[in-house]
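Input: one structure, supplied below.
Missing here: one protein chain of the complex. Every other protein chain is in place.
Per-chain numbering from 1; labels A and B assigned in written order.
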Amino acid sequence: MPLNARIAPAQTVGQKACVIALSTCWGDLVRLLVDHVLRVTCTRRVDSRSVKCSTTTRQAPPNPITAHHRQHIVMFNWFHKFGSPRWCYGILGRLCLIAALATGLLLVVGVVWGLAFAPVDYQQGHSYRIMFIHVPAAFLAQSIYLMMAGAAAVFLIWRMKLADLAVQCAAPVGASITFLALATGALWGMPTWGTFWEWDARMTSTLVLFFLFVGMIALRSGLEYGPAAARACAILAIVGAVNIPIIKYSVDWWYSLHQTSSITLTEKPSMPASMWMPLLIMVVAYYGFFFTVWMMRIRTEILRRERRTGWVRDLTDGATQ
Amino acid sequence: MLTVRGLTCERNERVLFRDLNVELAAGGLLRIRGPNGSGKTTLLRILCGLFEDFTGEVEWADDTRFVFAGHRPGVNGALSAAENLAFLVGLAGDATGSRVVDQALAAVGLAGYEDTPASALSEGQRKRVNLARLAFVSPRAPVANRASIGGDDAAGPDVWVLDEPLASLDADGVHWVERQIGAHLDAGGAVLFTSHQDLQGRLPSQTLDLGL
Partner (left out) sequence: MTGFLLILRRDLMIAWRRPADVGNAVAFFVLVVVLFPLGMGPDRALLAAAGPGVIWVAALLSALLSLETVLRPDYDDGSLEQMAVSSRPFLPLVLGKIVSHWVQSGLPIVLLCPVLAVMYFLPADAIGAMILSLLLGTPTLSLVGSIGVALTLGARKGGTLLAVLILPLYVPVLVIGTLMVAAGAEGASYTAHGLMLGALLALAIGFAPLATAAGLRLSIGR
């Protein structure tokens, strides 16, 4: 995956395109992976207790409502339980382990390199090093929302339960990462601006992003559990994702017109390789971290939702014995 | 007019009904029976497209229009009975003169209440305002200024989906509803209803028992 040398989140169109491309790429990879493995395993897996897998090699999308005539309603199957939760639980467990190992390795390398070995910044001295924690977090926060919206779109189009799980589990993780970005930004602000908070464009739009995540969590907990709540959250995710570029653009404009201070947290135009390499490693490590935590949460949520089925009971009985 | 195949619905982890198959043709009267909580209302809502959490197929024939009269009467307290009725009829696609609205209200037993705000009406009276629609939305209804949707001046809605139409009505109201249903069926429409009591003078062509 060729990445631009300038990883730091400057407000350029190219960067935005990069974010979108990255997140769709990741989202697509995951979906392709799930799809491929489903195709391979679906034909031999018929569980009488959970929903039967379709015997065709690829689950066709449900019939679209062809005549949108208000007087002609053709209902289609809602419960296309794509794949078996039990299978998802298993495969995610394996993927999670791989991701965790990779993340651990990358984090160690990135943190040690960035905090200890990267050169000293001539303007900010050693305090710039918090960039290695803050910048990947801010970058990842946006990606998480876009990935969540992507999963929401998948859920609305193909009614895949796994996609709804992905949306539900991405929101709290996204909120935490955004909060991390805000907190580290505040910590970075102290030596740079002299205050813990400065209303610059990026921090402000990160703050709004934080509230978008909070809104997703609030809606999920405010509605009763059920398929309607799942679809409502999916709609909200997509509406929010459409709004994100608008919010960012308007906050940029707001900041540039109200600007009082000229010191921003963004990096200087050119960063030497010894600085952006560890940054890149940290970004990838953060992605790995997100996927690890995301998959762990999804597995837990699968257990919670399927707690009455036999295979979960067997699992938990086995654990207590 | 209506074909249902393999309809299964689960709500709150309880299976309400499984593999339902129904066919409703012109002139058909389908009664859905069952104890409280057996899913009668849910079934009606599924058929009307209000509830989408089910497996199976529900297919309405082309050009079938229907009217749904549910538990909640759809009557706003700030408007008078006549205005509410005009709105409900307007939603069904008919523009109608006020004189005919008054006639319908009189037929349903609300003769002096045309201009009463609906907040002053009882629950049963509000339900009757909702049901007064039935005088309009039928193939044989004589309505002034019919302006139906789609440019065709064909008959009014063909299928009535009624949820407990006889509840909270007095004897006169019950007779009126039964007469309307009878006339509608004779004119080629169909009626789907849930009820705890049987209609007088008209046997259902099909009965669906839920919850047994």
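We adopt the following convention: a residue touches a chain if its C-beta (ideal position, glycine included) is under 8 Å from a C-beta of that chain, and two chains touch if they have at least 3 such contacts.
These numbers come from a predicted model, not from an experiment.
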Legend entry - Displayed chains contacting the withheld chain: A, B
Inset, instruction - Based on the whole complex, identify which of B:43, B:92 or B:169 touches the chain you can't see. - result: B:92
Legend entry - Contact partner of the left-out chain, one of B:70, B:109, B:124 or B:188: B:70
Inset, instruction - Decide which residue listed in A:219, A:296 or A:315 touches the omitted chain of the complex. - result: A:219
Legend entry - Omitted-chain contact residue, chosen from B:51, B:113, B:176 or B:193: B:51
Legend entry - Touch list for chain A against the chain that is not drawn: 70-71, 208, 211-212, 214-215, 218-219, 222-224, 226, 228, 231-232, 235-236, 238-240, 242-243, 246-247, 249-251, 253-254, 257
Inset, instruction - Using the touch rule from the top, list residues of chain B that touch the missing partner. - result: 45, 48-53, 65-66, 68, 70-79, 83, 87-88, 90-93, 95, 117, 149, 157
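Convention: only the chains that are shown with their structure count from here on.
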Legend entry - Where chain A and chain B are represented by their mean Cα positions, the distance between them in whole Å: 47
Legend entry - Touch list for chain A against partner chain B, complex: 67, 69, 71-79, 226-228, 308
Legend entry - Contact footprint of chain A on chain B as seen in their complex: 13, 46, 49, 52-60, 62-65
